[in-house]
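Every protein chain but one is kept in place in this view of the complex.
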Amino acid sequence: MQKISRDKLIKKASNLLNSGIVRCVLGWKRGEFDYDITPNVFTTEKELIDDFVWNDFCGANLSKYLVSKTQGVDGKILVFLKPCDTYSFNQLLTEHRFDRERAYVIAVPCEGMADINKIKQITNEGISSIEFNEDTLSISTLYNEEPIKIAYDRVLSERCLNCKSKKHVVYDELLGDDGEILESNRFDEVEKIEKMSSEERFEFWQGELSRCIRCNACRDVCPACTCEKCVFDNPESGVENKASANSFEEKLFHIIRAYHVAGRCTDCGECSRVCPQNIPLHLLNRKFIKDINEFYGEFQAGEKIGMRSPLIDYTTDDIEPNEAVNRRDS
Amino acid sequence: MNIYEEALIPKIGVVTDIRIDTPDIKTFRVVTPDGKKAFEHQPGQCAMLSIPGVGEAMFSITSSPTNKDFMEFSIKKCGCVTEWLHSLELGQEITIRGPYGKPFPVDTDFSGKSLLFIAGGVGLAPLRSVINYCRHYRDRYGKIDIVYGSRSKEDLLDYKEIVEEWANDNGVNVYLTIDNPQKEWDGHVGFVPNYVKELNFDRDKIAVLCGPPIMIKFTLDALQALGFDKKQIYTTLELRMKCGIGKCGRCNVGAKYVCKDGPVFRCDELSELPDEY
Amino acid sequence: MVKFSCEKIDLVFAEIAKTAALYIPSNDKNNKAVFTKWQKGTKLCDSHNTQIGPKDLFFPQTEDLMAFKASNKKIEIIDTRKESEDFVIFGVRACDVKSLEILDRVFLSEPRDSYYAMRREHGIIISLACTRPSEACFCTTFGIAPSEPGADISVWKINNEFFWQANTKRGEELLLKIEHFTTPAEPSEVEGEKQRISVLMKRLPLANLSTNGFGKGKTNELFEREEWAKLSEACLGCGTCTFVCPTCQCYDIKDFNTGNGVIRYRCWDSCMYSDFTKMAHGNNRNTRKERFRQRFMHKLVYFPENNNGLFGCVGCGRCISKCPVSMNIVKVMKKLGGNV
Partner (left out) sequence: MQVNEFKPLIVAFCCNWCSYAGADLAGNNRLSYPADVKIIRVPCSCRVNPMFVLRAFQRGADGVIICGCHPGDCHYTSGNYYTRRRMTLLFSMLDYLGIEKERTRVEWVSAAEGAKFASTMNDFVSKITQLGKNKRLEDLRCKK
């Protein structure tokens, strides 16, 4: 369960709204059920009290919305950011995607977000309500008399199990206590794949990527994908295909997508969260992050504003491409 | 094998004549490889032309249905398909399918009436087929007035046909206008909507409009100022189309599909539709 | 009506698969139900519904329409259509059965789409009554009865038995093929289950969602509503909802130059995409709000307008569980229809 209460967030936001310091509040809005939460812009205290939520399903990274929401309007917009979201925020600022002065960042500590898919694997469909307790979620369904109790760590989303940082790298105001940058095991899964044989890797990715329906959710949710005209929407790019016509197209799309955000991806994990086909897209991005770390030195995108991406940089003694791919085998 | 006719599979057309009308408009004559008309059509209908590998696009058929030998398309260069068409040579094969859309009601609502055609720029293209149809069956209609405007004299489409044929017809009046004064132009200068107002037409007729959206908008106002009812005014719409048969889902305005229920709309029907065109 | 015990289902599947390709809902390695081509060992899963409906067995995400060969100034058109193989889909829920009726209205109306029609003619659909609807289900809103799933054969699973009821001639023929596994049953034997499902449906969280305020003739009333701006605010403009939707059928036609010819293919397209209506000189749906509005207006107003009041949504709930920002048709209906 999240340690900071919803009320505390609402109170903070209301104060800033009522005092005129911020014009509106970018936060999470309650849905039909206890887990379907929509990013929303709140403009009054009443709206906040009625609809604002802060719970274990507020996974959505709000930083990308600032690109559109800060445009063409005066005043500041309050945004609630979890630690991982602050990296995206910095990265967007690094790329001059919006004006820092337009955002008022409230840093919210995060205990990790639950993955509704993992919950449904346990409870099955038919969830009628979810109660948040200290270490467990208590889930009532249409088909069980008694609520099902599930420990958090069983349903924590993959990205939170491998959380890289509980520390907010940017904020105007912090609620609660800030955490630390963590030693995470986030590259374990990548290493596991690297250890496979070439055939096994091929089979693995073929199986994963063949499920892609090219809905573009991964691209559209990605805080690093803010091009005004995406290469996949440009008929002159030669890759403007709306469907994965075959396995080549599937690979092409995902290689290009991961490559375009290489050196800029903060590993927020939104791509895997939104994928309707449950493709572990973060494993592509993490591969690039891991390679960059190994070949060019540790680099965490979004850690500071104005960092130079390793892909627009070089040293005279960089590793040779042929050597890089052969090294792993030896 | 039980394979039906498939609307999406086109026929081959051969370009047998290319007329350069204006700096950015060419008129293409298309027949089948054995020299026939690809299909019959009615005035105002469209056809899908394509160049494999480049794309497919919808164009209105400029020639009159009374022409039984070939079809013509006046096409302005503005996108990748049109650019390719503009660069092609005589004898080039393209693909063609159609006819698509609802035609102008030339044999019902128009019959016996006086007609006023108002066109701007390449907007003359769809109207030319109606005008020539009505000229062919001259006795079925009353007076015919044609107001046609473009940016400059060079941009007037079918200038020769207009001056040498249409203007000499009995009971056909042609009013040409260009946007800005120009040497060797002694005709009217000014925008179409204002010209329509100046000409002060009687409202005992049916008006048919086609041109850039902004021209249509202001001409509609001008006509209404002259006392025309929206029921007396027809226009044609153009939106993105892919299938031409009301299935691919993009050319709709409200519940109407331009490719199937249009492109010809009466203005009172149009004002019932949401403002999304 | 016939029945057989659940243990025999693999035998029945094997029998059907002898003469036609058989697709059944089965779990993939992520434990997600997908329509899978049956082969020995493919297990029927008991998930409530598949990730994506059976739409793509009739209207594949990508399919070749024709091919061209061009040389000098000549073009040759190659009709690449092939007769579809016979296939059977088992386990289609009532909502998805209805979705095919909606697709039929589009693809089988004149001029009929031969690619779709061909698959439709060769596909036999065996439905399956719901036993455990999800919280996101709202098919009853559109008058669909999950206890009467319909299609060529209706199937109920009650305790340890399957009950199969043929509804069409094709269904009867199929039942004959599996005759030796079945024993006759009385329709009264499934009555209790039907009752149970109907009662269950009333307990679902979205059971009271109504279509009031939508349908034929509501275009102008709903189009200008200012709520669209707020509703579309969070929308990412991705195509998830349209691609998982069993009734979304917009498509694009594109040419692919293979280097030695051109393939003209069609693929699913989404009205949520920014270039959906873009043409050489403009775009009539330029903003996200307009595109968002188009999708819901199409399902709730335009489609009924053109199809005697039939709504373009079947309440399967897929968009509810799949939307990255959890914005969906239910929220739209509640906001605009006034049934909070």
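Every chain is named by a letter (A, B and C) in the order it is written, and numbering of its residues begins at 1.
In the analysis below, a contact is a pair of C-beta atoms (placed from the backbone, for glycine too) under 8 Å apart; a residue touches a chain by one contact, two chains touch by 3 or more.
Quick caveat, the model's predicted, so the values are computed rather than measured.
Note that the absent chain touches A, C when the full complex is taken as a whole.
Looking at A:50, A:99, A:153 or A:194, the residue that reaches the missing chain in the full complex is A:194. Against the chain not displayed here, chain A makes contact via residues 193-194, 198-206, 238-239, 245-246, 248-249, 251-252, 255-256, 258-259, 262, 284, 287-288, 291-292, 295-296, 310-316, 318-322, 324-326, 328. Residues 256, 258-260, 263 of chain C touch the missing chain (whole complex, contact as defined above).
Here is the rule we go by: only the chains that are shown with their structure count from here on.
When the partners of chain A are compared with those of chain C, no chain appears in both lists.
Chain centres here are Cα means. That of chain A falls 30 Å from that of chain C.
Work out the mean CA point of chain A and of chain B, and you get 51 Å between them.
The residues of chain B that reach two or more other chains are 80, listed in rising order. Listed for chain C are residues 252, 254, 269, each touching two or more other chains.
Chain B contributes residues 1-12, 52-56, 78-80, 82, 89, 91-95, 238-240, 242-243, 245-255, 272-274, 276-277 to its touches with chain C in the complex.
Across the interface of their complex, chain C is touched by residues 29, 31-33, 36-41, 60, 65, 121, 124-128, 142-143, 207, 211, 213-217, 219-221, 233, 235, 241-246, 273-274, 276-278 of chain A. Taken in their complex, chain C has these residues touching chain A: 28-32, 47-48, 51-52, 61-62, 132-136, 200, 203-206, 233-234, 236-240, 242-244, 252, 254, 256, 265, 267-270, 273-275, 320, 322, 324-328, 330-331.
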